[in-house]
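All protein chains of the complex are present and in place, except for one that has been dropped.
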Amino acid sequence: MTTINLNADMGESYGHFRMGNDKEMMKFIKSASIACGFHAGDPTIMGDTVRLAKESGVSVGAHPGFNDLWGFGRREIRMSARDIEYMIAYQIGALSAIATAAGTKVTHVKPHGALSNMAHDDAEYAGAIARAIKSVDRDMIFVAIACSEMVKAGRKEGLRVAEESFCDRTYDDSGKLTSRKYPDALISDPEHAVRQVISFINERALITRTGKKIPTQIHTFCTHGDEPTGPAVAGAVRAALEKNGVGVVPLPELTY
Amino acid sequence: MTTINLNADMGESYGHFRMGNDKEMMKFIKSASIACGFHAGDPTIMGDTVRLAKESGVSVGAHPGFNDLWGFGRREIRMSARDIEYMIAYQIGALSAIATAAGTKVTHVKPHGALSNMAHDDAEYAGAIARAIKSVDRDMIFVAIACSEMVKAGRKEGLRVAEESFCDRTYDDSGKLTSRKYPDALISDPEHAVRQVISFINERALITRTGKKIPTQIHTFCTHGDEPTGPAVAGAVRAALEKNGVGVVPLPELTY
Amino acid sequence: MTTINLNADMGESYGHFRMGNDKEMMKFIKSASIACGFHAGDPTIMGDTVRLAKESGVSVGAHPGFNDLWGFGRREIRMSARDIEYMIAYQIGALSAIATAAGTKVTHVKPHGALSNMAHDDAEYAGAIARAIKSVDRDMIFVAIACSEMVKAGRKEGLRVAEESFCDRTYDDSGKLTSRKYPDALISDPEHAVRQVISFINERALITRTGKKIPTQIHTFCTHGDEPTGPAVAGAVRAALEKNGVGVVPLPELTY
Partner (left out) sequence: MTTINLNADMGESYGHFRMGNDKEMMKFIKSASIACGFHAGDPTIMGDTVRLAKESGVSVGAHPGFNDLWGFGRREIRMSARDIEYMIAYQIGALSAIATAAGTKVTHVKPHGALSNMAHDDAEYAGAIARAIKSVDRDMIFVAIACSEMVKAGRKEGLRVAEESFCDRTYDDSGKLTSRKYPDALISDPEHAVRQVISFINERALITRTGKKIPTQIHTFCTHGDEPTGPAVAGAVRAALEKNGVGVVPLPELTY
């Protein structure tokens, strides 16, 4: 049976500030990427989110980002590779301790926002992230944007790499997400999202907004809970995958 | 042979801001309590400090504090026990990952500043700290101010507790550090520090500024590298202990 | 004609995190107390909120709080009076510049959350706040919880003091807000809020949950937009006041 993973970014509230719709999304996904206190999340939110994932049969990953709460980790920051490496290790460790306290463990790492975008093309950033993961726990799965420098860096370091695509975002012909400046950047129609996911799996490729195919095997599809249509999209994709005989499993149960 | 530990707070620089005299102090101590990014320290400083400790044969501990860089963790903050518990777990984990990356591990936890002062008397704070340590790793040693609520809370949770006294601070008759308002609060004369340490060990008691004895067994003495006289005090105490046949060892080598 | 002010705390979003319901609340109030970036708010949110207030005919005030975004300024922090004084001046100034850029000005200052609660009883905190306001602009109105040390401190410094009560919170017999531990702490029924406001004005007193009267003249009533019932309460109170012939005006138009 073909297997695939569905993941979502979780635990992006902060103190009294609420963000996302974790409880609803947790019903449809199989892996949660949890903010670690730098771009969002605080220790208590992290604890609550880890427990919710555990109860939901959802595997737990770290979602480290830039130290930029104001910008929600979406602003590019120029850092040294050395600082990035320690910053990632720090965040993985923080979540790992909280996962241990909840009786579970961190099994993947997925960079957030501008850090991920910069590391898509920047081999130095990508390498720093891969080395950080390896230095903390070489068994952790590196969830990396499909066809990015992160994929190369992770494999070079001998890590298991899960190539990630999106249920709810379109691609341009460079293989990157369509800029949010364009009206067709976001997919909010559940049926459209289903067609994209099924076609990417069947074609073993990213298919861009112009129809171009960029061959690669996708391991995990991300859905976003901060969009109002997030749960509807996630639920439709999950149902469609199972109807099509695709097993939706936590990241550690995939083969790499 | 009697054994004892010497520890110091380390890694309290932050970004471009320098604090303390870690390289010099590392020569004299056997355990380092390393700031975890909340009251001081950043991921890179933490990495450098862990490596320096490892090279120096010094055991590594987490020194978690309030999330208050401006106040250097020395301002009392009223938090819920639940938030404290997660906040401590977070910081222990962050340092643990960085220690793992450096090929070593965190073997003790010592609360910092106002968090430690509040938990001296507040059983709720003390219990939250003890539970956090236990939830992350029940083998970690809890370094707690001698005769405090933290000692009780740690033992209640079944942790190994190292009772801590100071080389360079005097005590008032309540068993707490003399307030810095008084001129005799700090001990900057190395010979005075030596006399205090030797007498506390021999008498198995804290001896206050009025001569009162408060019986307890001290496992570790703290010295402060941010005082200009820090290295001289630490060096004199270390030499005097060894001359008196007391073994100065890392915290994991003590018996509890 | 009797005049009174209605105020609400505003601009408590932060970056991508949304809080409150400013647009809706702005229709009913006459003065906005705007977060200044320490417990909530960021420069851009501050700018947007000041402009919204100006367009709505609502006077602008600074709502300074502790430097504690995680705790939303609701955690007590022990600071020196000197640090508090500068911290308040800083926040007033930050908002003032943004108000100037928007073609308006800051005319009142109202301390937030735990800072306000601590200064209710602590003459040192209250004095530091009053001195900070006076040092920046002695024409600014100090909005202080009715019957608090802040009222005394403000008058001692020669400031105009607006005594504040709440539409949506009950009082205990000490004259302080009923603790949120009790089910009757919050008033979410608009008719109940109306009765409270009208009776406080008519009786020239706070009336506690047991019916005790604590005489004082209230200048301004606060309503909270972060409660889902906030706009309904604010709208009902505004309408009732006008129906009863009470003029609802911005703070600078009151007499003190």
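As written, the chain order gives the labels A, B and C, with residue 1 at the start of each chain.
FYI, a residue touches a chain if its C-beta (ideal position, glycine included) is under 8 Å from a C-beta of that chain, and two chains touch if they have at least 3 such contacts.
Computed from a prediction, not measured in an experiment: that's the story for all the values here.
Q: For the chain not shown, which residue from C:77, C:94, C:141 or C:241 touches it across the whole complex?
A: C:94
Q: Out of A:15, A:41 or A:71, which touches the unshown chain?
A: A:71
Q: In the complete complex, which positions of subunit B touch the hidden chain?
A: 14-19, 42, 69-72, 74
Q: In the full complex, which residues of subunit C touch the absent chain?
A: Touch set of subunit C with respect to the missing chain: 37, 42-44, 46-47, 82-83, 86-87, 89-98, 100-101, 132, 135-137.
Q: Please give every residue of subunit A in contact with the chain that is not shown.
A: 67-68, 70-71, 75-79, 114
Throughout what follows, only the chains that are shown with their structure count from here on.
Q: Among line, ring, star, complete and other, which one matches the pattern of chain touches?
A: complete
Q: When the C-alpha atoms of subunit B and subunit C are each averaged to a single point, how far apart are the two points in Å?
A: 43
Q: Could you give the separation in Å between the centres of subunit A and subunit C, each centre being the mean of its C-alpha atoms?
A: Computed value for the inter-centroid distance: 42 Å.
Q: Please set out, as single numbers or ranges, the residues of subunit C touching at least two other chains.
A: 70-71
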